[in-house]
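Let me begin by presenting the structure, written as structure tokens, before commenting on it.
With one protein chain removed, the remaining protein chains of the complex are shown where they sit.
Naming follows writing order (A, B and C), and every chain is counted from residue 1.
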Amino acid sequence: MTMLERIRKPTEIKHWLGHMETGGYHYTAGLAGERFFTALRDEGRILGARCERCGIVYVPPRIYCERCFTELNEFVDVGLRGRVRSFTIARIDKDGNRLERPEIRALISFGEDTTALLHLLGEVEPEEVHIGMEVEAQLKPREEREGRITDIRYFKPVG
Amino acid sequence: MRWDREPEIEMKMRGREVAIIGVGYTNFNSVTPDLSWKELTFEAAVRAFEDAGIDPRRDVDSFITCAEDYWEGFAIFDEFTPDQLGGALRPMVTVAGDGLQGLATAYMQISSGLFDIVVVEAHSKISDLLTYEDVVLLAFDPVYEAPLGGHPYYVAGLEMREYLEWTGTTEEECAAVVAKNKGNALRNPLAPFGARVSTDEVMSSPYLFDPLKELEIAPLADGAIVFVLAEGELARRLSDKPVFLEGIGWWSESPWIGSRFPDAEYARRAAQAAYQQAGIKDPLGELDLVEVDDRFAYKELQHLEALGLARPGEAGQLLLEGALGRDGELPVNLSGGSLGMGDLVEAGGLARALEIILQLRGEAQGRQVDEPEVGLAQSWRGVPHGTGAVAIFRRC
Amino acid sequence: MITEPRGRKLSKEEFAQVPHVTAQPRARYAWSAGPAMSRFLEELKRGKIIARRCNRCGRVLVPPRMFCERCFRPTDEWVYLPGTGVVETFSVSYIDTNANRIEEPILVGVIALDGACEHCGLMHYFGEVSPERIHIGMPVEPVWKPESEREGAITDIKYFRPRREEDRQ
Partner (left out) sequence: MARLREVAVIGAGMTVFASRLMETGKELAWEAAKQALDEAGLSLEDVDAVVLGTAPDAFDGIHKKGENLLDGAGGANRPYMRVYTGGGTAVMAPIAGWWHVASGLFDIVLVVCEEKMSSARPHAQSVFAHIWDPILDRPLKPNLVWIFAMEMQRYMHVYNVKKEDIALVSVKNKRNAVDHPCAQLADPKITVEDVLNSEPMALPVRRLDISPPSDGASALVLASLDVARELVPDRIVTIDGVGWCIDTTMWTNRDLAFPKFLARAAQQAYRMAGIKDPAKEIHVAEPYDPFNYKELQHMEGLLLCEPGEAAKLTREGVTQRDGRLPVCPSGGLLGVGNPIAATLGIKVGEIYWQLARKAGKRQVKNDPVTGVAQAWGDLMQFSSVIVLRRR
């Protein structure tokens, strides 16, 4: 025993409630994010940024290549269609409650040399989803888009 | 698939030798309501100093805590680190990382010649945190990833699916990890989550993030671990059972979930560096036992493959053949791993290392393997990141 | 040498308009108080301030703890303090916790408690004293909330006030 006295009765045990919250946070999307979200909101396009040197297209785009640090100026339209790189069926929510409708979460790849975008799948049953499935982004109508990742409602299978 | 251009990075020359001369730890449990994190850490620290036979106020040059603010609920947790460890009015730093990154820091402080004796502490008081899932989600990119919501562990489900697809590993093989580790934990008095469960029982536990099942997820636990490290010559003088830290590597991949592949590159590269320092050429032949991160059951298999102890897709087969059990060729997670001891957040790496130290000293009681000489401990920083570390220990 | 540093500064209006996400993350805790703080809070509820003594260095520690950080050993016994003390330092604050301006200043500081080791005490408010009158070294005493309102918290003490009548406002 390292202390000379310890609590003996459960009724003497105390805890103190508190938090580490503020009045919220305002996360700016940054220089690359400004391009990405403006294009998504105003033009309904998904942008990536290409590093010629490393042959990688970053989706979402960055202003630098994380592998060689080159400044990236070439923003490319990767299209709304991609393929499912991986997926999972989430059956509980953040607080551990069972979801009535499970969420299908996926990594979507827009080509051999792109990084993958994290998002949801919709209009598809869990058992129908497979790796490599072609999917397309379903955007909110123009007037509802706010320049957020949720301007894409989900991706749904093509055809 | 992996982008092939690898940076040419290798660990350079070795400095002074470094050894562990003392370990101290508390019990581990899902809750520890009667103690604050201060008292929990104090307990582990007192035991470590007793084990090392040193006085922290007189003998220790430097102290290191491994912690993250949001786990603790303090905007600058570093303020609250020194007293319970003996570090008041001493050099002390927080490493915002896992316990093995703390060991790496101690290693460098000693190896550089700056200090002779350094203490590393990591603890989990995760039961203090009421909104664990929210806080994990707060580690996601705030603009692209977090707004998609959900339980953050879905990322493990995504990775597991891709890992199975890439390597041909089966769900049964992953489930067998749980049966093995919870079984191992029954022989470890420090492991609160020991249980006799069969692979079939794990297979029939509900999917939470398909193909990841409920029983394949390590439960959270509280506890504290303290290591005392010393320069090699001094260690030999101070201790009759020093365990040498022969290699330590750490590595980070991109923090973007969609930029990584399911091959635990962080573990492969960290191991490469550690093997090189320790002069290990044939890990499978030279290591007597290993402890790897298994916070999700598939991670054990993925990590073993990244460590070069099995070819991609073959770790599961080795497990089913019994090669990774107590009497197998390479015992893995004899402590019970995180599935058996609990997910100790930043203390997880030290928990893995602790088992190696106890085994190399011959102090692992009912689970002791026969005269091991070299062991490896590996850590991963958890969802949603791709950072990990590897440490290699050798008995004197 | 920095010639052209980068960084795009936004005005307050631009800041609100550029693409961004506003979120209110949940980070809630139930910190275990542990033996020292559990007893300390319980004694506050009873209108008492309790400390721990380390018999090696002889210091009486408040806030109390189960170990002495100087000697690195367990502390030995509980010691009640009279509650009185002197102003170790203070501030006259015209801002609240969120940096909002306030008209009536908050008087706050550290009270070095009688019976505790040198410079040892607690942070608290001062009351019944003017900003002009308060000074380092001024003897003070606690003003407790009525027993029925005490809940086992540092705020069971309303504030510290001057011990001498003539210093009070």
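In the analysis below, contacts are C-beta pairs under 8 Å (C-beta built on N, C-alpha and C of every residue); 3 or more make two chains touch, one makes a residue touch a chain.
Keep in mind that this is a model prediction, so the values were computed, not measured.
K.L.:
List the shown chains that the missing chain touches in the full complex.
P.N.:
Across all of the complex, the chain we cannot see touches A, B, C.
K.L.:
Tell me which of B:Glu253, B:Glu300 or B:Glu355 is the one touching the absent chain.
P.N.:
Among B:Glu253, B:Glu300 or B:Glu355, only B:Glu253 touches the chain that is not shown.
K.L.:
Looking at the full complex, which residue from B:Gly73, B:Gly150, B:Gly183 or B:Gly223 touches the chain that isn't shown here?
P.N.:
B:Gly73
K.L.:
Touching the absent chain in the whole complex: find that residue among B:Pro33, B:Pro82 or B:Gly313.
P.N.:
That would be B:Pro82, which touches the missing chain.
K.L.:
Hey, which chain A residues sit against the chain that's not shown?
P.N.:
Against the missing chain, chain A presents residues 16, 18, 20, 22-34, 62-64, 66-69, 71.
K.L.:
If the missing chain were put back, which residues of chain B would it touch?
P.N.:
Looking at chain B, the ones touching the missing chain are residues 6-9, 11-16, 68-70, 73-76, 78-83, 87-97, 101, 104-105, 107-109, 111-114, 135-136, 138-139, 141-143, 249-256, 259, 265, 269-270, 273, 381, 385, 387.
K.L.:
Mind listing the chain C residues that contact the chain we can't see here?
P.N.:
For chain C, the residues touching the absent chain are 1-12, 14-15, 18, 22-23, 25, 29, 31, 33, 37, 41, 61, 63, 65, 69-70, 88-99, 105, 108-110, 117-125, 131, 136, 153-155.
One rule holds in what follows: only the chains that are shown with their structure count from here on.
K.L.:
What is the distance, in whole Å, between the centres of chain B and chain C, each centre taken as the mean of its C-alpha atoms?
P.N.:
The computed centroid separation for chain B versus chain C comes out at 38 Å.
K.L.:
How big is the gap, in whole Å, between where the Cα atoms of chain A centre and where those of chain C centre?
P.N.:
Going by mean C-alpha positions, chain A sits 42 Å from chain C.
K.L.:
Taking each residue of chain A in turn, which ones touch at least two of the other chains?
P.N.:
2-3, 6-7, 13, 15, 18-20, 25, 27, 29, 33, 148
K.L.:
Mind pulling the chain B residues that touch 2 or more other chains?
P.N.:
33-34, 39, 42, 46, 70, 73, 134, 137, 142-143, 147
K.L.:
Can you tell me which positions in chain C touch chain B when the two form their complex?
P.N.:
Residue list for chain C touching chain B: 19-21, 23, 25-37, 65-67, 69-72.
K.L.:
Can you tell me which positions in chain B touch chain C when the two form their complex?
P.N.:
By the definition above, chain B touches chain C via 32-39, 42, 46, 49, 55-57, 70, 73, 82-84, 86, 88, 125, 127-131, 134-135, 137-138, 142-143, 146-147.
K.L.:
Mind pulling up the chain A residues that touch chain B in the complex?
P.N.:
Those residues of chain A that touch chain B are 2-3, 6-7, 13, 15, 18-20, 25, 27, 29-30, 33, 54-56, 58-60, 66-67, 85-96, 103, 105-107, 109, 115-120, 126, 131, 148-150.
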